[in-house]
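Heads up, one of the protein chains got dropped from this complex, but the rest are sitting where they should.
== chain A ==
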Amino acid sequence: MHKQTLLACLLTTCLFAGSAHAQPLRIALGSEPTAIDPHYHDLTPNNALTAHIFEGLTRQDEKQKLHPALATSWENDGKNTWTFKLREGVTFSDGSPFTADDVVFTFCRTLKNETAIAGSFADITGNFESVTTPDAHTVVIATKAPEPLLPTFLGTVGILSSSIVKHDKLSFDIGKNCGVTGTWPVVGDFNDGKLAIGTGPYKLKSYTRGSAIDLDRNDKYWGDAEPWESVRFLPVPNAAPRLAGLLAGDYDVIENPAARDLARIKDDKRFGYVITPTTRVIYYQLDVGRAQSPFVKAADGKNPLQDVRVRQAMSLAIDRKAIVARLMDGAAEPAYQFLPTGMFGTLPNPPELRYDPAEAKKLLAEAGYANGFQLTLSTTNDRYINDSQITQAVAQYLTQVGIKADVDAMTRAIYFPRRSKKELSVALGGWGSTSGEASSFLRQWPATPNKEGTVGGSNYGGYSNPAFDKLILEAISTLDDAKRSSLLQQAQTEMMKDFAFIPLHFESAVWAHKANLTYTGRSDQFTLAMSVKPVK
């Protein structure tokens, strides 16, 4: 009897120990990815998640330095032609070999992507004049305009397997449908796992929106095997439950615990955390392009946001230092330009955006709005750190100078489509520079959209400044670094004069984890299982 009990106990212990070992690495996310499709939406949580399954030709490390990935080397002829040598012996998770055809197919798909939000990666591939494949492991890309950042950009385009659609001979010829005979894949085909076939270190096991994303290690991965057999991402939008879950042992790693809560784990030997400054700027995009804007009501019936004095007054009304100190608990930097000072193409000494409510009132009066006007600020409440709280505080500041501001806070799944349909008047935005250069924001947001779709993909506010457009278009096709940097600085100064975008601050990212793990914080804010290692 005793022996039996003992045996039973032992068995249970063994079972539990066994299951504890096989348990996945559990990572709680503050911001849930919206798709498994790597080309659905060029959004940090999406790009971070899909980077586990799909790889680009290049990759960036935690400091955004460029490394080879599916391409082993690349060179430029000094003009528009780039030659990429592809890695040999790589197979997709379904066993098919990786060749130049997959690269061509992927480039085509970014241009034949009906379900994409905001053009996604078409701004990169839209600039391609031709893509040729002299052999199975060489890709030659000729761009329409010179593109100095091409290798960097191609790190963000996840390579798909061409085996996922029916096709004849593949070629980069959009007019001939690239040789594809079947239907182009849409976002849903990836989410249900059917087409989620990549070369990355993990493969998709299951994706249940709002609940969990399960990944398994890809045993066919060409690089070093990851230490985790399986990984589970759990979306937990509220910071407090996220940290509570870590404290309770439900999660191994959490992203962005609230800075104010770090005191809880500071002296606790069971946990650790890292704080990393990021390139993510938080700002408002103003609807300046239309005479009538949906959420603006002024006595004179016009859209006051079209008056630069009003926009400058709005910027002067905001106390950025107070927001950083009181709402961000110091885990942010006030932003006076759109990429932190010191990065490529930024101003070394951007003029400070002062807090001066008296001056703001004066400017409003000059513009004919001494009695203010009505305005609704739109914001996400589950995307950026303290996003809804920040917008409420800004509404306070605007109200204090006479603009009757209200706040409409909504979940990202509703917010982003509404913003891209131009249904908002003042919209909160956040942008992390994927390339680590000032051009990333400047070409995507304030530039006037062009035919090719290479710039202005997110210009929902209808801002258009020909002098700025000229500078940014010249800058992004200038291969000479010194000249490009100077052009970017001029472009930045030019668009800042107009206050069509009002920067607030740069986020700092925080990750907290169990003490038996290490985490390498990334300046692009990607939360990756690849950044988690066991303590040896």
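In this text, a contact is a pair of C-beta atoms (placed from the backbone, for glycine too) under 8 Å apart; a residue touches a chain by one contact, two chains touch by 3 or more; residues count from 1.
The working rule: contacts and distances are computed from a predicted model.
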Have a look at "Peptide ABC transporter permease", "Acyl-CoA dehydrogenase", "NitT/TauT family transport system ATP-binding protein" or "Pyridoxal 5'-phosphate synthase subunit PdxS" and point out the UniProt protein name belonging to the hidden chain. "Peptide ABC transporter permease"
For the chain left out of this view, which of A:Ile36, A:Leu150 or A:Leu243 touches it? A:Leu243
For a quick check of understanding: of A:Lys85, A:Lys144 or A:Arg260, which residue touches the chain that isn't displayed? A:Arg260
Of the residues A:Ala395, A:Val455, A:Ala500 or A:Met530, which one touches the chain left out of the display? A:Ala395
Just name the one of A:Cys108, A:Val407 or A:Ile472 that touches the chain not displayed here. A:Val407
Just checking the interface: what residues of chain A touch the absent partner chain? 238-240, 243-244, 258, 260-261, 263-264, 319, 322-323, 326-327, 381, 388-389, 392-393, 395-397, 399-400, 405-411, 414
